[in-house]
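Sending over a structure as structure tokens; questions will come in a sec.
Just one protein chain is left out here, and the rest sit where they should.
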Amino acid sequence: MFLQIDNLCKNFNTKNGTLTVLKNINMAIAQGEFICAVGASGSGKSTLLRQIAGLDTPTIGEVRIEGQRVIAPGPDRGMVFQHYTLYPWMSVQDNAEFGLKLQGIPKKVRREQASYYLSVVGLSAFAKALPKELSGGMKQRVAIARALASEPKILLMDEPFGALDVHTKESMHEFMLDLWQRTNITIFMITHDVEEAVFLSNRIYALGSRPGTVRKEIQIKLPHRNATVKRHSIFHDYRDELMDLLRQHGQEAMLAAA
Amino acid sequence: MFLQIDNLCKNFNTKNGTLTVLKNINMAIAQGEFICAVGASGSGKSTLLRQIAGLDTPTIGEVRIEGQRVIAPGPDRGMVFQHYTLYPWMSVQDNAEFGLKLQGIPKKVRREQASYYLSVVGLSAFAKALPKELSGGMKQRVAIARALASEPKILLMDEPFGALDVHTKESMHEFMLDLWQRTNITIFMITHDVEEAVFLSNRIYALGSRPGTVRKEIQIKLPHRNATVKRHSIFHDYRDELMDLLRQHGQEAMLAAA
Amino acid sequence: MSQPDKPHSIQSLIKPRTMGSTVFWRLAEDIPRPLNLTLLITSLTLPLLIWWLITTFGKIDPKFLPSPGNVLEAGGRLWTSGDLLKDTVASLWRVGVGFSLAALLSIPVGVMMGSFPSIRALLEPLFGLIRYMPAPAFIPLLILYLGIGEEPKVTLIFIGVFFFNSLMVMDTVKFVPKDLIEATYMLGGNRREVLTQVILPHVLPGIIDACRINLAAAWQLVIVSELIAATEGLGRRISVAGRFLRTDEIFVGLIVIGTIGLTFDLMFQYLLQVTCNWSSQKR
Amino acid sequence: MSQPDKPHSIQSLIKPRTMGSTVFWRLAEDIPRPLNLTLLITSLTLPLLIWWLITTFGKIDPKFLPSPGNVLEAGGRLWTSGDLLKDTVASLWRVGVGFSLAALLSIPVGVMMGSFPSIRALLEPLFGLIRYMPAPAFIPLLILYLGIGEEPKVTLIFIGVFFFNSLMVMDTVKFVPKDLIEATYMLGGNRREVLTQVILPHVLPGIIDACRINLAAAWQLVIVSELIAATEGLGRRISVAGRFLRTDEIFVGLIVIGTIGLTFDLMFQYLLQVTCNWSSQKR
Partner (left out) sequence: VGCSNPATQIKTNSETGTSAPVSANLVRLGFSAWPGWFPWQVAQDQGIFAANKTPVDLKWFDGYLESISTLNTGQIDANSQTLGDTVSSIGGGTDLVVVLTNDNSTGNDKVIARPGINSVADLKGKKVAAEEGTVDHFLLLQGLKKAGLSAKDIQFVPLETGKAATAFVGGQVDAVAVFAPFTTQALKRGGSKELFSSKDFPGSISDHLVFTRKFVNEHGDLVQGLVNSWFATLDYIKANPDKAYEIMAKRAGVSIEEYKQYADGTSIFSVEQNLKAFPVGNNMASLPFAAKQMSQFLNEVGLVKTQPDLSKLFDDRFVKAYAEKAPKS
């Protein structure tokens, strides 16, 4: 397996004692898959992603990529955060290059590489702009270009399109599908937009809350992937199944909290 | 007409000269309607709402509520902002009471009034909590309770559910419909979530960009309003019509910007 | 979107790097409590130790650098004679009154300046100008106008704090979200209510922080202010000791002032935590 | 959700209020440019006018309060004799060197303290203690160790700025979003690179702001530092003038220092705008 998560648990020490956020997470993801993880707020999605990224270490269990245990962050995994994490003082071009610069790639090479990925995300024209001059969608595309420029084995995304308006979001979806098909990169994306998950991924993990566990794993098989598929009944079935699941989790969580 | 917008134009003076954000907006809204305004980012939705709220004054034209020209903000219009605008240092109860306090309502009366509306939004149990202890959806519900406590004639909402997760959003939708039916309050809500607009409102204004104008006005007639209606083909037709409209506006705007 | 071909296969160029794990060099992450405590203690004991070593083995004239023992002895002497207590109370009172008056006045002025662009335009250039003027320069004028009692001393500290604090409080107001102000208008608040019930509580943490910094600035002025015909006070003690090269007494004065300052600092930090527990941002 | 009945019909209790429109009292909103300019000018001319009126019609001893005319005359006198220029250059040099050295050192130290909790734990208590110690207290020690040349004067200003600036720079680091740091780790950056290429540029505006405030603090020390065997300098000019009650010369000194300070302040503000144009927050 390309990405293997074995029996992962994560506890946090808080004022009120130990909080178990993730419990017994097992996942096996093959090279080239597009995985979405959905779940209510607080179900530990971001926490899970941080373990994969190596930004945090599991309390129990481990994450392995190509058999290698993940212990620290590194450029073999590209990450796109929920909030825009561009360097505000750098131009779009410099942002896209930054990862390569950190890895000591010669200036000329990294310039060409970054330009290429900026053209992939359709932002060549904005290479000289500062992040504050871009719209939300454009910023996320730069973040994606930056992550892709280091040619990571896997792209990790934490609700990357949560703050975008519907129109921009749709065009980002098309862009992601196109990117995925062309590069055959492995993608692990977190979202709480069920439609987004169904539309984009080939497999969905639905997480339950308190503690976060994998409640359901759904293989998505859609006849085709374009806007019209959203009217297809298969799409609706997937959607409703997940929606019911989340609603149910939500109620459970509410009861647990009360 | 309850709310009348006549020939409203709004210009801003910027470094690069005058920017026309709204042009010839005409709207007529009856008492008790649930209106949604949709439009791409930058189409001037928030600007329009600010004119209705009286937080800003139109360059040309006017807004009238019950025949009275709007010239300043006031508690006859309740407003819920996109971002949480609770007072972070006040408890939920104090937040809900604050408008009444400003209007000099005696302590006992305002306490009961606020408690009532907190119960309406289902947050009685959290009366003593501080805003930072609440989730996003809970915060927005407090903001709604606060706006309702002054018993405004109209509730103005600027993308109030934009930042909520799908499950919370859905329960907020149900809550809004319930509230609307029980109180018969007039609601003017801005969103860029087309499904949300179709599901909630009885009439939708679709705005085009640069400058913002009313491109289309759609009366929504759904057989019933609950989750299953979203699978109904009427729902889809409305949705797709609006989506196409917005997509088209989006492309126009992109071309205009280039 | 038509894309050119991918120019390079970068993977071959990238050398795998892994970040070693570390505790001491943790960046923007909390370090374990015991380590934190150890370092805190080291922070204060290490300089003491070095001082002790230098004076014990360095054969330095105690007039130039007294040993910790000398200083302790001088402290004991001043304490038993009652002078130290008297000096401390005198200086505490002056700094306290001067600083409190300045804070009390500069907070509303600063908030007004931050809130009303008109008042800001009216006062900022003037305050900006005066802020640079060294407070000690006002001593002759203060003696002229206020005599040689407590008034000029307190006023000097007032001047040294007021303008700085006003401008720093003013700066904090710009962090009040505009939405919050507008929400208050929508709830029927007028400008006065927005000012007193929204802006003021919101900037409270910022105000406390500004006061914390400027309390330190007030102590900086204690020596200068006590040049005005003071007969007691830590600042006076230090300057007299300086004249007669009683270095040990200088050190006593400095240590007492530093300790008082740090105590107040911690009190302010505690106040910040207690009154501003609503703030989600860690301070 | 089962709800109780609505307890009151509040509408009857609410008195309609409308907010009058205003220009001068606009709250947290821009005021028109011409008004702004008028107020700015008033800010500096009104005090001048009052001063002129008092001294012209108030029959005040010019020794107590010289008239603007007197001050102008004294300024002219000092200028033509060349003294004023000499004094200004001397003080500018001292403040410039002392402040620059302190800034140059305190910026990395402050950034390190803000970034590494361990370094913070190690230095913060010590710096917090020293910050309260009045810089003038160090004069006798500075004379002993560094003599009577420029070194002790510059060092005094250095001491007065370094600790404050370190702690203020440290505070700015906490505003660096954690996401940005983690994003850099994900791109393969190590801690050093995060520090120099992410934290440092991000806190630049905060650093410039801290330096701006502390430059004013440096000028506060110019008089005290020039008590150390200075033969020229604005601070020395003021203290000599104070001794001989040449109030007009005190005013000349103060005005020159204020003007220099304000000029630097505006330069810092300009620097802030230019170097930090990426920052979306208005400063």
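Lettered A, B, C and D in written order, each chain numbered from 1.
The rule is simple: contacts are C-beta pairs under 8 Å (C-beta built on N, C-alpha and C of every residue); 3 or more make two chains touch, one makes a residue touch a chain.
Keep in mind the model is a prediction, meaning the values are calculated, not measured.
Note that of D:Leu72, D:Leu144, D:Leu200 or D:Ile255, the residue touching the chain absent from this view is D:Leu144. Among D:Arg94, D:Arg191 or D:Arg246, only D:Arg246 touches the chain that is left out of the view. Here one chain is not drawn; of D:Val23, D:Leu37, D:Leu53 or D:Ala229, the residue touching it is D:Ala229.
Residue C:Gly233 is the one among C:Gly114, C:Pro134, C:Gly233 or C:Gly258 that touches the chain missing from this view. What chain C contributes to its contact with the hidden chain is residues 63-64, 81-83, 85-87, 89-90, 93-94, 140, 143-144, 147-151, 154, 227-233, 236, 239-240, 242-245.
Although one chain is not displayed, its contacts with chain D can still be listed: residues 63-64, 139-140, 143-145, 147-148, 227-231, 240, 242-246.
Methods note: only the chains that are shown with their structure count from here on.
Averaged Cα coordinates give chain A a centre that lies 45 Å from the centre of chain D. Among the residues of chain C, those in touch with two or more other chains are 14, 17, 19, 185, 188. Residue positions 72-75, 103, 150 of chain A are each in touch with at least two other chains.
Interface residues of chain C, counted against chain B in their complex, comprise 177, 179-180, 182-189, 193, 197-198, 201-202, 204, 276-280. Of all residues in chain C, those touching chain D in their complex are 14, 17, 19, 22-31, 35-36, 39-40, 42-44, 47, 64, 115-118, 121-126, 128-137, 139-141, 144-145, 160, 164, 168, 173-174, 176, 178, 181, 185, 188, 190-191, 194-195, 199, 213, 216-217, 219-224, 235, 238-239, 241-243, 245, 247, 250, 253-254, 257-262, 265, 282-283. Every residue of chain A that touches chain B in the complex is listed here, in rising order: 40-42, 135-136, 162-163, 165-168, 170, 192-194, 231, 236, 240, 243, 246-247, 249-250, 258.
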